[in-house]
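With one protein chain withheld, the remaining protein chains of the complex are depicted in position.
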Amino acid sequence: MSTYPRISAQLDELETAVEEGRRKMEWARQHMPIMEAVREDFEDNQPLAGERIAMAMHVEAKTAILVEALAAGGAEVAVTGCNPLSTHDDVSAALDDVDNITSYAKRGVDDEDYYAAIEATIDLEPTITVDDGMDLVAAIHEDYPELIDTIVGGCEETTTGVHRLRAMADDGALEYPVFAVNDTPMKRLFDNVHGTGESSLASLAMTTNLSWAGKNVVVAGYGYCGKGVAKKASGQNANVIVTEVEPRRALEAHMEGYDVMPMAEAADVGDVFITTTGNRDIIVEEHFERMQDGVLLANAGHFDVEIDLDALDDLAVDRYEARDGVEAYEMADGRRLNVVAEGRLVNLAAPVSLGHPVEVMDQSFGVQAVAVRELLERAHADEYEPGVHDVPDELDREIAEIKLAAEDVDFDSLTDTQRDYMGSWDHGT
Amino acid sequence: MSTYPRISAQLDELETAVEEGRRKMEWARQHMPIMEAVREDFEDNQPLAGERIAMAMHVEAKTAILVEALAAGGAEVAVTGCNPLSTHDDVSAALDDVDNITSYAKRGVDDEDYYAAIEATIDLEPTITVDDGMDLVAAIHEDYPELIDTIVGGCEETTTGVHRLRAMADDGALEYPVFAVNDTPMKRLFDNVHGTGESSLASLAMTTNLSWAGKNVVVAGYGYCGKGVAKKASGQNANVIVTEVEPRRALEAHMEGYDVMPMAEAADVGDVFITTTGNRDIIVEEHFERMQDGVLLANAGHFDVEIDLDALDDLAVDRYEARDGVEAYEMADGRRLNVVAEGRLVNLAAPVSLGHPVEVMDQSFGVQAVAVRELLERAHADEYEPGVHDVPDELDREIAEIKLAAEDVDFDSLTDTQRDYMGSWDHGT
Amino acid sequence: MSTYPRISAQLDELETAVEEGRRKMEWARQHMPIMEAVREDFEDNQPLAGERIAMAMHVEAKTAILVEALAAGGAEVAVTGCNPLSTHDDVSAALDDVDNITSYAKRGVDDEDYYAAIEATIDLEPTITVDDGMDLVAAIHEDYPELIDTIVGGCEETTTGVHRLRAMADDGALEYPVFAVNDTPMKRLFDNVHGTGESSLASLAMTTNLSWAGKNVVVAGYGYCGKGVAKKASGQNANVIVTEVEPRRALEAHMEGYDVMPMAEAADVGDVFITTTGNRDIIVEEHFERMQDGVLLANAGHFDVEIDLDALDDLAVDRYEARDGVEAYEMADGRRLNVVAEGRLVNLAAPVSLGHPVEVMDQSFGVQAVAVRELLERAHADEYEPGVHDVPDELDREIAEIKLAAEDVDFDSLTDTQRDYMGSWDHGT
Partner (left out) sequence: MSTYPRISAQLDELETAVEEGRRKMEWARQHMPIMEAVREDFEDNQPLAGERIAMAMHVEAKTAILVEALAAGGAEVAVTGCNPLSTHDDVSAALDDVDNITSYAKRGVDDEDYYAAIEATIDLEPTITVDDGMDLVAAIHEDYPELIDTIVGGCEETTTGVHRLRAMADDGALEYPVFAVNDTPMKRLFDNVHGTGESSLASLAMTTNLSWAGKNVVVAGYGYCGKGVAKKASGQNANVIVTEVEPRRALEAHMEGYDVMPMAEAADVGDVFITTTGNRDIIVEEHFERMQDGVLLANAGHFDVEIDLDALDDLAVDRYEARDGVEAYEMADGRRLNVVAEGRLVNLAAPVSLGHPVEVMDQSFGVQAVAVRELLERAHADEYEPGVHDVPDELDREIAEIKLAAEDVDFDSLTDTQRDYMGSWDHGT
């Protein structure tokens, strides 16, 4: 039994924190019309009654709206962070203050406490896990295999998490069904492109006070996150350079009008480097050696392994905080390479950072909420095998319709004639 | 046995036509580095030796480069058009003049001759069919079922064709394997978006002499073609309005910054209407009644059923050619609605139109060529069941690599460490 | 006395030409709401009664609408072309058929006839000249100085013309007042940016069947025309490279996100080169020597002196028409450099070209028409000194208001309080 303390036991000025957390949540709630609709439905119909949900997510105001919706649906919820630097203690405290919710998330904890908090949520003996980065699934499979039998299923929020889950499933090691929430159109098309793109750039701008216009911005990786960063940087008049390992993506970037080149060449000309690959060792020693004085290095991928800071530290003759959240590594030849937010997810870990915009999380969490509902409805009936599952398309579509209605955006529907036409194959030229 | 005459028997000044057709093909060849590489490979290795290929495609210079590559690979080829207005007679004649190629394509034929020409190609008793709109597959299944046994497989070029093939397969009616070339990344990401987008707008501009800046351009449908048209119109400073029936696509357009509304509302404010849905009855009587004087109506979808011209004709009190390729329908209240290219595929059927740009067809036809090769290599060994098949990803990737090499675009490759990392699931936060 | 024949005396099938010319003019008229309003006003009020106007302009449908409006206002008009390749003979014939209008413009005339036609219009003994490139002003000052006394003033349409007029005025050589219509906001902000930009690219695309996506498009000069070409090319997903001689403009292009480099470097990497400088010798021998096989060379500046074709011809070992309007120059090493429209103004001289879009010319010609009216109202009273004059701002504003009304675009107006505030200087922080 974990003895890791809930957040309320860790804070000094708890009442103030709870109040501030609530204010942050109210702002989020005001701009999350999908979750508002979902929460009302959950409150009325109690689809999660009697369930126990463990969550490892970025604990800040938007996530809190998902957590409270799940609790409103009848579940008992235990939540912790999925990144030591992304937790807002006040929101954590406000959540912990809600009935049926326990929060263990605290900002800045060390590795030991980070995993202790994860174990604390597992102590709930969850029937559902909700992950952003697969930490819960990994911990349960490694250390608490005895709990797997009672777990109905899980949801995974992020590209990297889904990637790892698939690798695990390929190894035959994943023993309960997990929804790849990350892979739904509603998540991928908006969260990764608009969310990561806008928030990473705004965090960088407000952390450094630098401009995008005319800058050579090197975007490593041209998946959905990379596309978002490239698109938004280009929209701020940066000259975007893309590095890729997949030829179709490289060609796609080239045809968009971006420069495409290997990182070894990009290192010579880039002013700002933003990694989005989900892979490791994207910017390494040979690149640091070629970079110009004053460059910015930032990461918008899930883990802090894309920029090889150990190698950079070895190269550096000096190292100092150039600005809050910016560490300058000074080379022997006087060049200064500025690493933002220690190479962690810049839109969450930079001093000026708020994670994804409220509206994109509204969409993404809307899918999470109905995916949890779906798991309970179907998976209890054993309809989902262990493994990674796509969220059923009609659920994703349901969330899109709620969003369009909230935005007062009207759209057409097929007539019967059109539906027939689309289903037929005998009409000619 | 068809007695439909090949193009050389239909033209008066044949020699001039052949010469002009060859000049057009040489220009295309100069800008189709992928096909150049494929043709060289086919000539050397004769992967299609002894095969008979029937093709119903837009017969103009770029397609001709595909046709000659297939013949260079050892096949006997019979080709006709897939749209009565898209054929270039001179290119048709130049093809017909090549060894092992017979062309029946002639511009402006009526329905009877159109289908007679298709039958003429079927007379070859093909082992492979290559379609752009499924006309060959449909004709063979309906009228020549006895040929199906000897057909190895087919390739389908276009969205609409694949859509109809899938409907046919769902009915259990498709009796040989067909590659959905249209669905490959190399086709979808470039042909539909860049090709349809750029060429439709340039054709419209050069047919009408009108400007895009500040125009309300209504794009019906937000699939790949619609996205292309919207993106390129926006890039010419149009104010883009999107109509859709699918909520995720509607939302995607909305989040891109476009206006999204039902056609019934768009009809009030649009200056230019471009349909891209692949469906019928997109612009109908109720819309015509609301449109402003002087609007342009054009179609970028495969078939000419998206704009209901019969209804428009019924409403009109007068009708005259306002400009080459532009038919003005005058309403009782004096409003003139200008239909471009009779509502047929505007980038092929407008008086100033050249189909897709050379470079995008180079990619698309590169996939076609290796897909035909694949069918023969594998399908003879019965590896492909009857039905619609995705083109194997490594073939698509092969074409991307050829293209990037031709453009001198270099890109990164994974290190072993990175490959291992991407395949592992045990690294934590 | 000139004996140069009017167009009606030069054409064989005159009636057909006139009819076709009228149809073209009707299409233009349908999309020129500003000129429609101006013409109605001129017809009613006859502000040009008794005047004689000589015009050297691109004689095609849109210009024809200006010509007929001036005639409708009471003037006698003689018109000829300002570029041997831009005249539409049918429009010229239709104009010549109108009362009080004589047209001498004919497509493809040689230098001798070109200037003879200009002299023919001067034979009218004009009170007003309307130029696009300063040919009339130059010819009158050089060869007909005796006419200057009776000339009230002139209008100049183009950047290059105004530039030359200012040089002439600086030399003290300009002896009557000329309005720099080119320099008005209504001309510069729309004609050069949107008009030149859109039409040059559409002409190039429809002349070559090539795509913009992923192309390195080198734009020489970053004035209004260059900005337009760069902006629209970028909007078609080209990778834009700018060359400039003025540091602020170079910096502006750089801050927009474009690559900026000297032509000597751009020559290595460009796929398409478009000159817009108004200067000569922009692309010369040293550049030809470095270019890749298959590049396109085109000019969007007024004169055909930006690309040094003589030098290119000297370098070439062969030269052939690769495509209508495209001359391939083959180098000794096999590289082919493709020159579009003989280096003349591409949006007017290419085989597929229509000049500026109708709507932009509507704005520009609206200013021309009211500038002519202004000259007569004020200059007869000697209010304008010899020299280059800005069109009075209220005239330019008048045209903008007519256009916005025609487009149903409503805008705000200042309250009295706001007007006072803008005129005051004593409010603090």
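Going by the order they are written in, the chains are A, B and C; count residues from 1 in each one.
Keep this in mind: contacts are C-beta pairs under 8 Å (C-beta built on N, C-alpha and C of every residue); 3 or more make two chains touch, one makes a residue touch a chain.
Since the structure is predicted, the reported quantities are computational estimates derived from the model, not experimental observations.
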So which of C:Val245, C:Val269, C:Leu315 or C:Met331 would be touching the chain we can't see? C:Val245
Chain B, residues in touch with the chain not shown (by the definition above): 213-214, 234, 237-240, 254-259
In the full complex, chain A touches the hidden chain through residues 23-24, 26-28, 30-31, 61-62, 190, 194-195, 198-199, 201-203, 205-206, 208-214, 232, 234-237, 294, 321-323, 326, 336, 352-355, 357-360, 407
In the full complex, which bits of chain C touch the chain not displayed? Write them out. 82-84, 114-115, 133-135, 138, 163-165, 167-168, 171, 173, 185-186, 189-190, 194, 243-248, 250-252, 254-255, 260-263, 265, 278-281, 303, 305, 396-397, 400-401, 403-404, 407, 409-415, 417-418, 421-429
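One rule holds in what follows: only the chains that are shown with their structure count from here on.
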If you average the CA atoms of chain A and of chain B, how many Å lie between those two points? 38
In whole angstrom, the CA-centroid distance of chain B from chain C equals 37
So the centre of each chain is just the mean of its C-alpha atoms; given that, what is the distance between chain A and chain C in Å? 53
Please output the residue numbers of chain B that touch at least 2 other chains, ranges allowed. 190, 194, 407
